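Note that one protein chain of the assembly has been removed; the remaining protein chains are unaltered in position.
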Amino acid sequence: MLEILQNLDRRWIFLVMFVAVAVPLIMGTTFPETPSDQVLAVFDAVDNLPDGSNIVMALDYDPASAGELQPMASAFTRHCALKKHNIYFMTLWPPGINMIEGSINILNEEYPETYKGKYGTKYVNLGFRAGNEGVIKLVVEDLKKSYTTDIHGTNLDNIPLTKNLKNIQQVDLLANVSAGYPGSQEWVLYGSSPFDIPTVVGCTGVQAPIMLPYIPDQLTGMLAAIKGAAEYEQAIINHYPELAKNPKAKEGLVRMGPQLVAHVLLISLIVLGNVIYFLERRQGTA
Amino acid sequence: MHLWKNVVIERLMIPLLCFAAGMAQSRADDPPKAKQLAPPTQFRAEDVDGDAGTAIDLFWTLSPDDEEDTKPRKVLRYVISRKQIGGSEEAVVLESGSPFVFEVEEKKPEFEEIGEATYRKDTFRDSNCETGVPYLYRIQAFGPDNAASPTVELKEPIIATLQWFNLQRSWFAVFVFLICGAVIVFIEMARRGKTLKIRKIAGLEAIKDAVGRATEMGRSCLFVPGIQDINDIQTVAGITILAQVAKTTADYRATLEVPTSRSLVMTTARDTVEAAYLQAGRPDEYNEDDIYYITDEQFGYVASVTGKMVRDKPAACFYMGAFYAESLILAETGNSVGAIQVAGTAMPTQLPFFVAACDFTLIGEEFFAASAYLSGEPQQLGSLKGQDFGKLIGGILLLAGCLIMTISAFESRGEPPAEGKETVLQSAQIYLKENILGKGGFKP
Partner (left out) sequence: MKRTVPLLISAVTGFILIGTAFIPMFEEWGNDAMAWFNLLAAFAFILGGGNLLKMQLQKISAQQAGWGYAAVTLIAFFVTLFVGLAKVGVHPNAKFPEFSWSGNYLEVGSAFWWFFEYIFTPLSATMFALLAFYISSAAFRAFRAKNTEATILLIIAVIVLLGRTYASEWLTGGFPNEPIFGEGGITYSDFKLDHLSQIIMDDFTTPGMRAIKIGIALGVASTSLKVLLGVDRSYLGSDQEA
């Protein structure tokens, strides 16, 4: 038995992990979440703003990390839409353009009375600019040096939302969803911290420890991984119960089922690995 | 009688008609009378500190009608307007009659709307100012149904001034000077022959063994310089380690492969490896094609490198540079093919993955110290001592800060000290927060 476990082909582990993730996902199991203080800080940052405030939503991620980050980007978008905020979309990642499209679809399909046909007055898509943190440095000081036009090639001076916007120090909140570099850390270092722009971020689980030191001074709040997204969704549903009927507003909550089973499997594997280790040690000393 | 009638018509009816017509006209001109809101008060402006003279901050006390919980809201927004004082704007206009003659017409500056703040907001930054030009600002609160407050104007114009040195960063400048100065001083001391002792770094000692093992097994060594471009200092640090690894592979006559995810890194790596082979006296063994570009796309690069690992089964894998989610995929694949693996990165998020899957990991500053350690050049080792001095400063400041904050917290017992009645420690705490860590600079 010990020999079988010692020489266990890792593909068996992969198969068990696949089942552990797939089954709860297919079954759509959800669990109630209690929003943590950190998530409530993010919720309050968006919710306490007056209706119709200006929010920059920087979606710096790609399809690879969409599984982890899309729920929080969607939740940010829905929350801003419920508050009728004006949204400026932008990205520092080339594939981020498609991620922005996803959020714009939410605005047009789920909140048509506020956003449909109101491009330029309620939301604007600035698209992608190359230059990583260089773009951040520019947009916080002089937006039009980096973005002269929006994604459709319209001059920013001809768009009502951007006509009088010198830089993003003038906005009320910066919401960033990021999968790495350039992302949350760069926004904090070059955007929120030197210019005191209120900022909330959503990031992957591995990025979370690196962002924690910035809370609460440089960063108002953070959503970390799927757990953060699920708690944020729950916080929005608690406050706006009409959203509970929308299954798309529970993407994060649905993904907590597979997370639970996968975590339990990981713990089981660690325990099994240690059992093998101690049996090996006993055999070695015997 | 007839005459009298005419006189009456002329003298009475005509003015009456005119009056009626005038009334009607005036009613048509006036918009429906909207409710007047209370204006914002204490409107003032300040030049933004530490900037290039392009911004002015505006502050005001909210209109008494801008109440927090009133619904529907009486005040929806504050509109800010600006006027340039003194001088005039010039407008180029076409002279009538001639399509080619222009004349400059002087335009009297008027208030122009420059932005607005939503309700409950009491600040606005105008970042579109010209240095040295006086501006006058005006604010007006607006509500639903055209309700507006009287305008409030600044009493005096304000000028945005240029600061040649950003005094807000004075303390930052001091620390930059201290730390950089220490590094330079120690490098100079090492150049003059002062011996510097440095502890052993196990991960770096392992590099020779790993290359030796690869040579014995007749397999290649794989060096991955991260996925960032050459402008990332971690990539530069990785390339300097590559120089030492290349020297070892040249000595052992082992094959070294360097797949890169950036074109500029490929070029730099080629120069570095070529120089290392030249230094080792084996320029003929250098093969440019062993250092090649794959793709900038993160996971495309990972797919290619891991595929290569599975097919070629390198005996030694080195991961030195900036890594993201690909770290574990690379390291686990390397582990599955039985390679000795040494990793080095300053990405705190990826360190746990490398620690779990690699044989040796250079953590953060060890990674930056590696090139100095491997080169053995005294002046490079001097930079490490400078680094240690920086740590000493950081440690002292942390300790002093923690002590001051803790003791002053005990002193105030949770209550913030009254203004002007702070104790020495409380003043030190405020200075630490506002001036050293904040934007106060040297201001008392």
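In this document, chain identifiers A and B correspond to the written order of the chains, with residue numbering beginning at 1 in each.
Just so we're on the same page, a contact is a pair of C-beta atoms (placed from the backbone, for glycine too) under 8 Å apart; a residue touches a chain by one contact, two chains touch by 3 or more.
Note that the coordinates shown come from a computational prediction; the quantities given were computed from them, not determined experimentally.
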Contact with the hidden chain (one of A:97, A:156 or A:244): A:97
Identified contact with the non-displayed chain, of B:37, B:56, B:183 or B:404: B:183
Contact set of chain B toward the excluded chain (per top definition): 50-53, 162-166, 169, 172-173, 176, 179-180, 183-184, 187, 229, 231, 233, 236-237, 239-240, 243-244, 262-264, 266-268, 270-272, 274-279, 283, 286, 289, 292-297, 299, 302-303, 307, 311, 325, 328-329, 332, 335, 346, 348, 351, 353, 356-357, 363-365, 367-369, 371-372, 375, 377, 379-380, 383-384, 386-387, 390-391, 394
Footprint left on chain A by the chain that the document does not show: 8, 10, 13-14, 16-18, 21, 31-34, 36, 62-67, 95, 97-98, 101, 130-134, 137-138, 141, 145, 151-153, 208-210, 212-213, 225, 227, 256, 259-260, 262-267, 269-270, 272-274, 277
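Please note the rule applied: only the chains that are shown with their structure count from here on.
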In the complex, chain B residues that touch chain A: 76, 113-116, 118-121, 124-128, 228, 298-299, 322, 324-325, 336, 348-350
Interface residues, chain A side, partner chain B - complex: 10, 49-50, 52-54, 64-65, 141-142, 164-167, 169-170, 172, 179-181, 204, 206-207, 209-210
